[in-house]
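Sharing a structure, written as structure tokens. Questions coming.
Removed: one protein chain of the complex. Kept in place: all other protein chains.
For chain A:
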Amino acid sequence: MKEETSNNSRRKFLKSVGLTVGAAGVVSGFSLLGAAKAVAQEPGETVNLLTQDGQLVQVDKNQLRPTVSEPLTELQKRGREGIAGKSFVMVIDLSKCRNARKCMDACQNHHQLRPDQHHINVLQMQDAEHTAPYFMPKPCQHCDNPPCTKVCPVDATFKRQDGIVLIDNERCIGCRFCIAACPYSARIFQWTEPKDAEKYKDLTYNIEANVPQKKGTISKCLFSADRLRENKLPSCVSSCPNGVYYFGDQNEDAVTNGTTHETVRFSQLIEENAGYTLLPELGTKPRVYYLPPKNRAFEFNGDLLNEENLH
């Protein structure tokens, strides 16, 4: 019996000690938190804000939190409408592309893609047996007569007034009809959980960047529609080190080079360099134009596995 009681008392003792230590911990934790709060609140700087119902209120600066972005409904609405009065075009000068692949990196970074997923891909081309090989970056062509939007059963992929073809991943049911319809193989399917899905799970979905990516839906090049809204050039265009890309507004008849920032007349550039579009016989009317790979100042090196030859 004695032993039991002693045992009991020891347990009780341990229990009580544990409780007190735990309680102390919790209390100290609270106090620390309180202290931190007090410190944060000390500089009593206030700002005047207008509330939604039109009242002017004074708010402590420390209570302000940066908003993630606009609410989803607003993003969806403006993403569907597009930018009024614009008609975006891209010109890719094949004579300058030497497979630096910076456009691909920038794109994958912007749209949260894994290295094996491409919105834009640099391909090795050779038109016939005895013709010169060359590199060809291939994004979505943003056709004026897009086959992909015709087949979508749920209005998820659509064309906006500024010429850009987008996908609403909130609507997409993953049927992949559009992948089958696209003659340029511009679309990819998220078979698995996207890259950094856990990290971005609280981010509001932005239809103009397809981020965060959603498993079981389609994704493709968007001409960086979210950057265009801020008058910035698309990610691939501004990251190219070799001056391959021109981007601009066809209504203004001007395109700007992403590397040199030189602005030139779009019609002149196409006319003087014999610009062309891919698969024109399909009648898809692409918005991406190519300049032929003539007068190249470097040797083609198709050995992609050799890192030294990449630049």
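By definition in this document, a residue touches a chain if its C-beta (ideal position, glycine included) is under 8 Å from a C-beta of that chain, and two chains touch if they have at least 3 such contacts; residues count from 1.
The criterion applied here is as follows: contacts and distances are computed from a predicted model.
Student: Since a chain is absent, check the UniProt entry for it and pick the matching name: "Cytochrome c domain-containing protein", "Molybdopterin biosynthesis sulfur carrier protein", "Carbohydrate ABC transporter permease" or "Gas vesicle protein".
Tutor: Answer from the UniProt record of the missing subunit chain: "Cytochrome c domain-containing protein".
Student: Just one of A:Lys86, A:Arg176, A:Lys195 or A:Arg296 touches the chain that is missing; which is it?
Tutor: A:Lys86
Student: Looking at A:Cys140, A:Val211, A:Leu233 or A:Ile270, which makes contact with the chain not pictured?
Tutor: A:Leu233
Student: Pick out which of A:Arg101, A:His118, A:Lys138 or A:Arg160 touches the chain that's been left out of the picture.
Tutor: Answering carefully, the residue with contact to the hidden chain is A:Arg160.
Student: If the missing chain were put back, which residues of chain A would it touch?
Tutor: Against the missing chain, chain A presents residues 84-87, 144-147, 149-150, 155, 158-161, 163, 231, 233, 247-249, 251-254, 256, 261-265.
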